[in-house]
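This report concerns only the one structure given below.
Every protein chain but one is kept in place in this view of the complex.
Note that the chains are named A, B and C in the order they appear, and that numbering of residues resets to 1 at the start of each chain.
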Amino acid sequence: MTKTDMKVFEKLESEVRSYCRSFPTVFTKAKGYKMWNEEGKEYIDFFSGAGALNYGHNDPVMKSKLVDYILNDGVTHSLDMATAPKAEFLETFNEVILKPRNLDYKVMFPGPTGTNTVESALKLARKVTGRTDIISFTNGFHGMTIGALSVTGNSFKRKGAGIPLQNVVTMPYDSFVNDDLDTLEYLERFLEDSGSGVAIPAAMILETVQGEGGINAARFEWLQRIESICKRWGILLIVDDVQAGVGRTGTFFSFEKAGIIPDIVCMSKSIGGYGTPLAITLIRPELDIWDPGEHNGTFRGNNHAFITATAALDYWKDETFEKSIQEKSERIYKFLEDIVAKYPEIKGEVRGRGFMVGVASEIEGLASRVSAEAFERGLIMETAGPNDEVFKLFPALTIDESGLEKGFEIIENSLKAVLGTKELVGN
Amino acid sequence: MTKTDMKVFEKLESEVRSYCRSFPTVFTKAKGYKMWNEEGKEYIDFFSGAGALNYGHNDPVMKSKLVDYILNDGVTHSLDMATAPKAEFLETFNEVILKPRNLDYKVMFPGPTGTNTVESALKLARKVTGRTDIISFTNGFHGMTIGALSVTGNSFKRKGAGIPLQNVVTMPYDSFVNDDLDTLEYLERFLEDSGSGVAIPAAMILETVQGEGGINAARFEWLQRIESICKRWGILLIVDDVQAGVGRTGTFFSFEKAGIIPDIVCMSKSIGGYGTPLAITLIRPELDIWDPGEHNGTFRGNNHAFITATAALDYWKDETFEKSIQEKSERIYKFLEDIVAKYPEIKGEVRGRGFMVGVASEIEGLASRVSAEAFERGLIMETAGPNDEVFKLFPALTIDESGLEKGFEIIENSLKAVLGTKELVGN
Amino acid sequence: MTKTDMKVFEKLESEVRSYCRSFPTVFTKAKGYKMWNEEGKEYIDFFSGAGALNYGHNDPVMKSKLVDYILNDGVTHSLDMATAPKAEFLETFNEVILKPRNLDYKVMFPGPTGTNTVESALKLARKVTGRTDIISFTNGFHGMTIGALSVTGNSFKRKGAGIPLQNVVTMPYDSFVNDDLDTLEYLERFLEDSGSGVAIPAAMILETVQGEGGINAARFEWLQRIESICKRWGILLIVDDVQAGVGRTGTFFSFEKAGIIPDIVCMSKSIGGYGTPLAITLIRPELDIWDPGEHNGTFRGNNHAFITATAALDYWKDETFEKSIQEKSERIYKFLEDIVAKYPEIKGEVRGRGFMVGVASEIEGLASRVSAEAFERGLIMETAGPNDEVFKLFPALTIDESGLEKGFEIIENSLKAVLGTKELVGN
Partner (left out) sequence: MTKTDMKVFEKLESEVRSYCRSFPTVFTKAKGYKMWNEEGKEYIDFFSGAGALNYGHNDPVMKSKLVDYILNDGVTHSLDMATAPKAEFLETFNEVILKPRNLDYKVMFPGPTGTNTVESALKLARKVTGRTDIISFTNGFHGMTIGALSVTGNSFKRKGAGIPLQNVVTMPYDSFVNDDLDTLEYLERFLEDSGSGVAIPAAMILETVQGEGGINAARFEWLQRIESICKRWGILLIVDDVQAGVGRTGTFFSFEKAGIIPDIVCMSKSIGGYGTPLAITLIRPELDIWDPGEHNGTFRGNNHAFITATAALDYWKDETFEKSIQEKSERIYKFLEDIVAKYPEIKGEVRGRGFMVGVASEIEGLASRVSAEAFERGLIMETAGPNDEVFKLFPALTIDESGLEKGFEIIENSLKAVLGTKELVGN
């Protein structure tokens, strides 16, 4: 293989490209929590495809099953026709995930992207209730197509729509104003006062931990009150588990520990297991009033992804995997708390839950500089938040102790390097 | 492998499923223009994933490259980071497709679905022009997310939105009113009269041959006048080549023979080659004013699809493939014309271009019945049009003579069977 | 009275003022078809408050009744409480106008402006049908508030909204494309084709003769077909008779001769008789499903206007007035036809019906120059059309022969003056 010139992308790919600017090298190989570039340089991946690679890169069991399937000329693309891998996925998902959690959902395949599952959820909520408005939350992120973008908070992304985004009311997420202020008291006043200008919406849509919005974890009691408000007013509750789901926060669904049961759940990213495109929308059976074909899409029947997704569910057949996530996540959390304590000058705050954590710093530009330094040192790590004020740790859930430690070391060294060269200016 | 019960889908999958209702069997294997169900029954595929499988199922060259890539632990999922397969795709696409056609486009990867490329095109057109409205055309189909659905004509799909769809004006497609009426005279009056209520739009979006809308092929001169109207008024021209592109109408891009050059081209379906999810948005370089990350998506870097997409471009390295499509398509067209002549009672009209053809019948329900009969006889064939009045032939472009003849025979037999049992009632 | 400096307006009034720029003098007195400025200069009024003064200025009978009412301390302002003048207006309107025409309408008082009656009509149509879209027509003009502006064609006015105007589809008015092309064939195709992107709307709204849009008179058969299309599809027909009503086209309602019966009729301008603000919305009784107070407004009970409006209905107690309008309007029409024939260089076309007529000229700027010249010579006359290409004759319906002749003379002299000084450039 000859070396690829990064200029290829500059010359031929649209200006919209972004991660290849933060991580400017050409990757060729990946395995578990590691990636390699063309020159063979190794990187520790604390990014994991923004949550699409919870099982790491190229898991050997999934890989083997996928290759077998392809070699046997299994159906690759089937729209929403019936195939054996789809049946197997449906049954396994039901047996391994839904039943043990006492959940009863119909599975919809809406096209293999996060934005598509969100769009399908919003449509269905509007159809079921006959209402038009959706309540979304500050710093929520749900996708880039117009319906999903309407419920996304980020102003830069919203402006990209080029049209006013409608039929949505944004309410304050947990701790939005400050940690003491009860944001749900506001929300309820808006609902109960018939002069508030806010109509009872079709649905509320939220992430239990906000990823792009800055690794904000809603408290369980806040989520529980949201659920009870929804019930009281006949509002559907949609949990967007695209990023926080599939174990990222410590349990398969991010909402399990809060003890709530959403009406609709949106999943994508790691549901395919191997980085293979797949999305599902889970629907309480009573709400599944779609007419056939009312929502569709060409790649909703991606059998390669069914194969890997089914294989991935093996991780959930007993509690071993879940326990290991929770144990390791304590280690990660402790590392971050130590960092914040040790370097008070970064004015840091640890945020998040499980393997979805980060440090917000009041020092402008610090998170981006730490991330850039880390990349130089062989670690891939993203920033998040409205002002990129958070550096975000998203290792594969399958990472081992040694991988974590190496990553931590790079992060701390990067932070030191940044602190050594920069006059810090707090916000 | 044990037999799958079709009830699995009834029980676990959402009511929104559709094709598995028309083609009620469980498929397991596929090769070229053939599919097999669990019992080993063979089907001739005149459906081709609604245009996502122009190269047939599981092309051996692509398969081999894909398996090699996977076995070597090539990066599977990379968001929009730089990878070797992406670079190779970009360069090959430029060398094999763009340069020989004197086309100069930047390539954007917007998320691997048709609706996503359309959404990205509409956003960019609005950003470039600062205008909000889009002109779309009657019976156009562009996708199921709110932005793309807004420019889609089908009323059943539009109602599925649950909200009024905005910022769009629908104009009559070629021959919409009748064959004699010049629909562009209308369109131009609306643009030139400042009291028409129709503002100069950001863009026009159209398919050169409408797939879902009923296999309506716009005349080349109509397309040429559209292009010149767009130029005159500073309106961007977006061609949605998701279904009609990648050879389906006889040339790689569906607009080549019309001699027009769109400002933005939307591609998906067969661009991935193997049924692997991929979409691209082609953008005239001057218009590529995206800010980094202004539109994004998790699966825009699906390297499996880059591998197969690059391999698929081999078909276009010389003119052999293109010629063979055109020759075979004449054969298909002749068959349909013969059918229409031989069975005048179906009040049929042949429609379409290249491998994107069908017969519209004024007899209510006829197309659906022929399609159902054909499935019984081992042929997969879809219907199209606002009232499903068209049966639609979409074979793989790689199909051989024998495959075509077998398909034709089944279609004619199916038609005879329908005619033998049904009192025909014309509209 | 001291002389008023026109600079008062420049200094204190908003830049939005317009007619005081075309007719730059300070008016103080008015009677019948004449106005006088501060210096006592007399003007013939061929403008009539844009149709708000169909009975001329300060009609002596209405004046006397109004003064008596005021002197007796009759209730001036009553919101929508019950007052004697309102009862009298309702009864007289029913006896004199509705019953003899076999019309059965409930009367709504929506606030005393044209835009307000239109907004009330659109709301009610949406409520009755449960649909959101309205079909309006090219060059229609219905008002300046967001709801009414949405169904108005003029692009300059629409841009003034500052937001995209929604929930409306504009269809071509009679003869919009050219005189031969049947615009309703086009409209019907959109309604009957379920893939057209145009949903069955709540209502169509139209003027039978478009005023601001350029004095375009729809043919009676076109209006009849509109009515039958509305019936066929269950679409409500709203006639906006704000400008064309109250005798302006020769009959009380502009739609009488076409023999159609709208579901809702919007009236304002001359309905108050004396230039006193009043508007009414006429509603077929079955459609009057408003909840109390669902639409309201402070000045909907303007008793001064009830007094003058009731008095004005005396004109309609027998056929004398109607006949006189029709006779005089023939005289006006003949004058315009003669002008167009005599001065072929203006490339003129006579447009309109009854006392709502004008000459459209292909010569850019001609209409405005004629109007300006006429003002110098003591005649007030407006222009209309998307490019102000029409000069518009709107005399009081009560004008006498001598007034008409004086006006004609000034118009012809003004035209001659313009022709003498200007190199004509046709479009």
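In this section, a residue touches a chain if its C-beta (ideal position, glycine included) is under 8 Å from a C-beta of that chain, and two chains touch if they have at least 3 such contacts.
If you're wondering where the values come from, they're calculated on a predicted model, not measured in any experiment.
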Field: Listed residues C:R126, C:R369 or C:K392, member touching the removed chain
entry: C:R126
- line: Out of C:R17, C:R219, C:R232 or C:K416, the sole contact with the unshown chain comes from C:R17
Field: Contact set of chain B toward the excluded chain (per top definition)
entry: 163-164
Field: Residues belonging to chain A that touch the chain removed from view
entry: 132-133, 136-140, 151-156, 158-159, 164, 166-170, 172, 176-178, 181, 185-186, 189-190, 193-199, 213-214, 385-387
- prompt: Which residues does chain C use to touch the chain missing from this display?
  reply: 1, 4, 6, 8-9, 12-21, 23-31, 35, 38, 49-50, 52-53, 57-58, 63, 66-67, 70-84, 86-88, 90-91, 93-94, 106-109, 111-116, 119-120, 122-123, 125-127, 132, 143-148, 150, 156-157, 160-163, 166-167, 202, 242, 268-269, 274-277, 281, 283, 288-299, 302, 304
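By definition in this document, only the chains that are shown with their structure count from here on.
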Query: For chain B and chain C, what's the span in angstrom between their mean Cα positions?
result: 49
Query: How far is the middle of chain A from the middle of chain C, if each middle is the mean of its Cα atoms, in Å?
result: 58
Statement: chain A and chain B have mean C-alpha positions lying a whole-number Å distance apart equal to 31
Shared-contact residues (touching 2 or more other chains) in chain A: 163
